[in-house]
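Omission of a single protein chain aside, the complex is shown with its protein chains in their original locations.
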Amino acid sequence: MSAGSPITGAAPAQAPKATPTLDHTPAQSVLPQRVPSMALARFILAKLVKGVLVVLCVVVVNFFLIRLAPGDPASIMAGESGSSDPNYVAQLRTQFGLDRPLPVQMATYVLGVVRFDWGFSYRMKLPVLQLILDRLPATLLLMGSAFVFSVLLGIFLGVIASRTRYTGRRRWLDSLIVGGALLLYATPLFWLSLLMIVLFSVELGWLPAFGMETVGAGLTGWSRVLDITTHLVLPTVSLGSFYMAMYVRLTRASMLEVMGMDFVRTARAKGVAAPAVIRRHVLRNALLPVVTFSGIQLGQLAGGAVLTETVFGWPGIGRLMFDALMQRDYQLLLGVFLLTSAMVVVFNMLTDVIYRVVDPRIAFEGGR
Amino acid sequence: MSGFARRFLRNTGAVAGLMILAAILVVALAAPLLFPDSPWMMVADPLILPFQDGQYPFGTDMLGRDIGAGLAYGARVSLMIGAVSTAVAVLAGIAIGAAAGYHGGWVDDLLMRVTEFFQTIPQLAMAVVLVAILTPSIGSIVAAIAIVSWPPVARLVRGEFLTLREREFVQAAVVIGQHPGRIMLTQILPNAMSPIIITASLMVATAILTESALSFLGLGDRNMMSWGFMIGASRTMLREAPWMSLMPGVAILLTVLAINLIGEGLNDALNPQLRHRGED
Partner (left out) sequence: MTGAAMLLVATLTPVASQTRGGTLNLIVQPEPPILILGLNQQSPTQYVGSKIYEGLLTYGADLKPMPGLAKAWSISEDGLTYRFTLQDGVTWHDGKPFTAADVVFSADKFLRQVHPRVRPILNRYLASVIASDDHTVEFKLKEPFAPFLQLFGTDNMLVVPRHIYEGTDFATNPTNQHPIGTGPFMFQSWTRGSDIVLIRNPNYWQKGLPYLDKIVFRVIPDSASRAVAFERGDVQVLRGGDVDNVDIKRLEAIPGVEHTTKGTEMYSTITSMLMNERKPPFDNVKVRQAVMHAINRDFIVRNIFFGIGKVATGPISSTTLFYDPNVPTYKYDPKQAAALLKESGVDVFKYPIKILNYPYGTAWDRLAEYVSQSLQRVGFNVQIEGTDAGGWAQRVANFDFDTTFHFTDQFGDPAIGVSRLFLSSNIVKGSPFVNNEGYQSPKTDALFNKASSSLIPAERQKLYSEVQNALVRDVANGYLFENQNVTLYKGEVHNLITSGVGTNSNFATVSLGK
């Protein structure tokens, strides 16, 4: 078994060993079998403090990093207007506060952030927080649906594959699923999106190719939900299929690993039927690496959404980030980073908590 | 070693992957012989269909450039970016992970905080920002991919080192007073290599995918004919000339697939004990 997150490739390679490394202080990983709520609360609090520090670090480092990029918002705006007046550029810089010393700008920004004032978008002339909150629901919807799609379908197919392999019946199904996952896993996401648009939207006309809903149709209630759902299909598949392939492989490998373990053999030797063994014993244990990986996936979805949102015209955060970067809209870009890194921290924390709550050793005891 | 080779060769998928990759590698190496002209050279009429003109079996693009030459030279760039960025990331990951895992204590704590920091920004977003800041070039793309790829290696290596550090043979080396650097290099690292090799093989695949994504977003190197660039360049003509984006897409797919198959084969062959547990 082997698998990789879209960019890193590595994280899940460790996952099947059922020793997730999200928590890296060895002393902490030895927890009592039943987690007392006090310990859990302390654990969460410690994580929270650490998370806030990490997010602040991200903001400060990126603040300086972005300034290394050539050009600034004033020069870009002057460029776009076809202007020929250098005084105008200087005036814009003063107006944006870009003429002040960098440390002063940073201090102002960070002090603002801790008071939930995330600054002002130079280009859109709106508070950054408002711009981000406007786009957040669309991204959360897309992320959520891609997540659910990939997890559910991935686990389902992974279980089927491992079962057919384990029981030896219909092994072609296992090969088909594994082969399909391998292919999906090797396909460039944007390329797949383009092919899907041509096929399902242009040639067949089944699904809308862009946007989140039919603008100007004035739909309400269920017809609006339906409308958004049809718009959601292609982006969800595009964003989720890579991860779906991951879950198939992860689930299948993890299932097979657990199936080979002593307690399963014991159960089978006791005469428990195979489906029951799988439901009662194997799945619960095998899903731990899946839990670990899903935490990683959620964090990455916001970044991966850049491509999907571009191709499908989805009005979300990923696209906002890319535009802000290209326009050097510093504060907006920092705002997006702030939000996404906070999301990653929260997801990691949730994963840790969930992992601890369903610690494998507890389940193991029950299995024997 | 022969046991490893035998186990690897018994895996049909891995062998197929190896053959595909070997073929791609041969084409990449032979590109200057097969296509003496630069892949950017406009050699014929624009938009010749594939399989129409014996001289240009893969057809030509909108400027009359030979798509076959693009595919061959693209193989060089994609493989090179994949290999170099992975090598850089793996070396960085090993150095950081080894230091953290072996030393433990505050070194570990500090390095893991740094690693965590790098993992807090979604990776594609980080890569896009880095390339934009460093301005798009082969160097900046390799650097960006390496920078977003090393943290998982570091964690993996750290984990291995944490475990192996306690083993008898390492403790023995410590007792006889070997230099820590030597212990890490000669005692621990060789024993930690299998998961690193497996991970690295998969990172090559994702690096190729990442490069193509960057090119698609317009952040590729303008002087390098890469597959990602070819898809990005021809995606506007997806309907008029689908072959132009299909072929480099298939090339990426095949390469990534081959590397994944090899990675799996390596995994199986390097971890024979896993087979006993039903893993495959």
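Per-chain residue numbering starts at 1, and chain names A and B are given in the order in which the chains are listed.
One rule holds in what follows: a contact is a pair of C-beta atoms (placed from the backbone, for glycine too) under 8 Å apart; a residue touches a chain by one contact, two chains touch by 3 or more.
Because the structure is predicted, anything quoted here is derived from the model rather than measured.
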Omitted-chain contact residue, chosen from A:70, A:179 or A:275: A:70
Residue of B:12, B:55, B:171 or B:223 touching the missing chain in the full complex: B:223
Option touching the unshown chain, where A:135, A:163, A:249 or A:281 are the choices: A:135
Listed residues B:50, B:64 or B:242, member touching the removed chain: B:64
Chain not shown, touching residues in chain A: 69-72, 75-86, 88-90, 95, 120-121, 123-126, 131, 134-135, 138, 194, 197, 201-202, 205, 209-216, 309-313, 315-316, 319-320, 323, 326-328
Chain B, residues in touch with the chain not shown (by the definition above): 38, 40-42, 46, 62-64, 132, 135-137, 218-223, 232-233, 235-240
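We adopt the following convention: only the chains that are shown with their structure count from here on.
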Averaged-CA centre spacing for the pair chain B and chain A, given as whole angstrom: 22
Contact set on chain A toward chain B in their complex: 1-11, 13-14, 16, 19, 21, 24-26, 54-55, 57-58, 61-62, 65-66, 68-70, 165-166, 182-183, 185-191, 194, 198, 202, 253, 256-257, 259-261, 299-304, 306-307, 310, 318, 321-322, 325-326, 333, 337, 340-341, 344-345
Complex contact set, residues of chain B against chain A: 108-109, 112-113, 116-117, 119-129, 132-133, 135, 145, 148-149, 151-153, 155-156, 158-159, 162, 195, 198-199, 202-203, 205-206, 209-210, 212-213, 216-217, 228, 231, 235, 238-239, 242, 245, 249, 252-257, 260-261, 263-264, 267, 274, 276-280
